[in-house]
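Complex shown without one protein chain; remaining protein chains in place.
Let's look at subunit A:
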Amino acid sequence: MTVDKPSFHSSASDTDTVKPQEQKSWVPTLLIGIAIAYLALVQYIPAINVFFQAFSKGVGPFLSNLTRADFLNAVWLTFLLAAISLPLNTVFGLCAAWAIARHKFPGRAIILSIIDLPFSISPVVAGLMIVLLYGRQGWFGPWLQANDIRIIFAFPGMLLATAFVSMPFVAREVIPVLEEFGKDQEEAARTLGAKDWQIFLRVTLPSIRWGLLYGLILTNARAMGEFGAVSVVSGNIADQTQTLPLFVEDAYKQYETEAAFSAAVLLALLAVVTLVLKEILERKTRIKDVE
């Protein structure tokens, strides 16, 4: 992350010079101070604490925590959940974005809000809904039991929960890009005889690639980090249905604070990578805007 480059969107840079002189000079300093102090209390100190606690007894204990069998299983499960829900949500997100951005129809705003719903539904309620459908007493419960299919307290249920909470990101990031990009080039390609999939691959996809990538990164972060919905449907069985976020909580409750923080560091690194990639992608799209 380079900080020395001027930001492309900063409205401050061109307006600062025309500020009237009666502006008191201590006001900005005070406000910046308050803002940073608040952020430090709420975000920075807790974030630094994760790394401090994980390495407080040196790298040795940290590494030995990382080689525990239940920990490695949690890592594997977390990756697997993200790896499956990512393509699912990408296909849905692209289709939804295309359908919404390319058609004007009544109730468009409602559909947009519906797609955002998983964000405003509490993860625990999301998990509860899945239990009510696929659990023993749920709608599909008797049928699933008769056919010996386990969804709740097993991987499929966790996948449903993960896919649910990370559903809207791709659609949400792609819709504005698609709208801004317009239909002209696609229509031009169509008149030149291109097929639908050719138009998608050669014209649409290149133009939405940064928005799509941005959505994918956010989907991945949420999918790997989801706790509430997954913990409701997983049963949280160590070594079997425990993802990394569940491992963190479980270890903490068993008073294995060090193990909890060792796993937390991995998830915090995921967050750092997410933020850095997000920043890079935001700059890419901004540079394009300036051009």
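Just so it is clear, a contact is a pair of C-beta atoms (placed from the backbone, for glycine too) under 8 Å apart; a residue touches a chain by one contact, two chains touch by 3 or more; residues count from 1.
What we mean here is this: contacts and distances are computed from a predicted model.
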What name does the UniProt record list for the absent chain among "Sulfate transport system permease protein CysT", "Extracellular solute-binding protein", "Acetyl-CoA acetyltransferase" or "Inner-membrane translocator"?
"Sulfate transport system permease protein CysT"
Of A:Leu39, A:Leu63 or A:Ile149, the residue in touch with the unshown chain:
A:Leu39
The one residue from A:Leu81, A:Leu144 or A:Ala163 touching the chain left out of view is A:Ala163
Using the touch definition from the top, which of A:Leu144, A:Val203 or A:Leu218 touches the missing chain?
A:Leu218
Of A:Ala83, A:Ala99 or A:Leu205, which sits in contact with the chain we cannot see?
A:Ala99
Contact with the hidden chain only, please: which subunit A residues?
1-3, 5, 7, 9-13, 15-16, 18, 20, 22-24, 27-28, 31-32, 34-36, 38-39, 41-47, 49-50, 53, 91-92, 94-96, 98-99, 103, 105-107, 109, 113-126, 128-133, 135, 137-139, 160, 163-164, 167, 218, 221, 224-228, 231-232, 244-246, 248-249, 252, 257, 260-261, 264, 267-268, 270-272, 274-276, 278-279
